[in-house]
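Notes follow the structure.
Removed: one protein chain of the complex. Kept in place: all other protein chains.
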């Protein structure tokens, strides 16, 4: 019988055989048994995500990595295990990097000690979303080559959007003029940029980034209907008609057609909506390479017995 | 530090390094960076399915493809995103084909414009299930070589079963005589075939296709007990005993033992139940090849910048 149902069915010789083979496997591992194609990456998504997870998963597979996927609506499925213990477990299983999305802003602070593999942030609450910012940069760079002197408008939910924060911060650093526009209740004075009325922002911008209404992030209903939002803060066809020549429309997705953007604009000439998504895979491939190549080699050797 | 937590931690040089590498990756892509082994296929299942999804996934992996899996009980997880936008997103991520199961009959009509990659229908509501029909054909062909002149009985839920529709249509076209048998409330005059009593259908058929009771599709309870159904419309041992020499029993699965089929018949000599499942993988491999090789080459070049 070759089932493995209970060790009671196995002879002592069989048990020893398996143990010895496991030891051999561990030795092969220590002798560099894992070729680069076997890099293992774990995607830990504690918040629902289809697009970002698929983008990372595709990037990992394009790089020839092996992928473990964990998705959960809440971290309660962890049976009370801390995020630290979960990531440390992934490291012990052999992951060479972890990609994490978590509803808790700054979740990664508890991972700063004891974790020896890179953490790639796929979104932390209303905090950051660095690979989204990178793909936005790539999309802008493809259009305008240089960031210095560009005007970029970020419009919508400035308070709860991690995209707004990541984009505003890095665009300012790179020398862009950042214009911000939002309903009063979603204003955010901590973001770098000038608050201006939406029509002014759209007229002045080389790139207009329309933010998604994050129904799932802040529980309270918007204080207006979606039609109202569209008319007052959305990119209507009328508003888009005064955009500068050569200027582009962006959106982190998934877009609520007819709310943030008039549906016809999503695939218009100015729109880079789907191009952003394609760029996302390339940017995540580059980010994974960046994070893995500069891995802390020193520490790695210290714990080699436990790492795959 | 090699974590990617916030772009605020990266120098401008590091950011530029990642952007340039992403551009390189995009150029490699345009130069045919993707070899045939790297074809990416997305499985989008908006209705629960284990068997069909595993069959497609196995087919894709056997063909050397990379696979993205999306499963959802309802399309609500799409956060209000349209199916069109979801598929367009998969295309932008790099999928070369999508396999879709959706509870909405004819869901694919909204994908007819703007999507440049093949859609393989894994079941649309009570509409169609073409790869199931193909595997049924393959199973019949293996047995009888020719379709012309064969008599095939389709018995059970003719109204809500997409298998019934797909099978009846194609078997008629291929020259089979199709016999239909069902409870009164599940009769379906739109199907090609002759309505006959179940005993007559079983006696006359070369192949008897027993349909699954779709508890999950039509909410209202059957107007009889399952024991009653078995006795009146199921393939009982007694009924099966009058089947023609050489005739076979089929079922799309998962079978309710003792309802559509007497449990003992599932693995009887006449049954092709598990053979159908094996055939399903081969048929889906052939279908994927068929759909991908004849891809609309012209359109592909138009949108190359955005496609992987």
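Read from first to last, the chains carry the letters A and B; within each, the first residue is number 1.
In this section, a residue touches a chain if its C-beta (ideal position, glycine included) is under 8 Å from a C-beta of that chain, and two chains touch if they have at least 3 such contacts.
Model, not experiment: these values are computed from the prediction.
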(message) Tell me which of B:38, B:177 or B:275 is the one touching the absent chain.
(response) B:275
(message) Just to verify: which one of B:17, B:125 or B:253 makes contact with the chain not shown?
(response) B:253
(request) Spell out, residue by residue, where the missing chain touches chain B. (result) 48, 50-51, 54-55, 57-58, 61-62, 108, 118-121, 124, 127-128, 130-131, 133-134, 137-138, 141-142, 166, 169-170, 173-174, 215-216, 253-257, 266-267, 274-275, 277-283, 285-287, 289-292, 294-296
(request) State which residues belonging to chain A touch the missing partner chain. (result) 2-8, 10, 12, 14-15, 17-19, 21-23, 25-26, 29, 38, 40, 42, 66, 68, 70, 77-82, 85-86, 88-94, 114, 305-308
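Definition applied: only the chains that are shown with their structure count from here on.
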(request) Determine the centre-to-centre distance between chain A and chain B, using the mean Cα coordinates as centres, and give it in whole Å. (result) 32
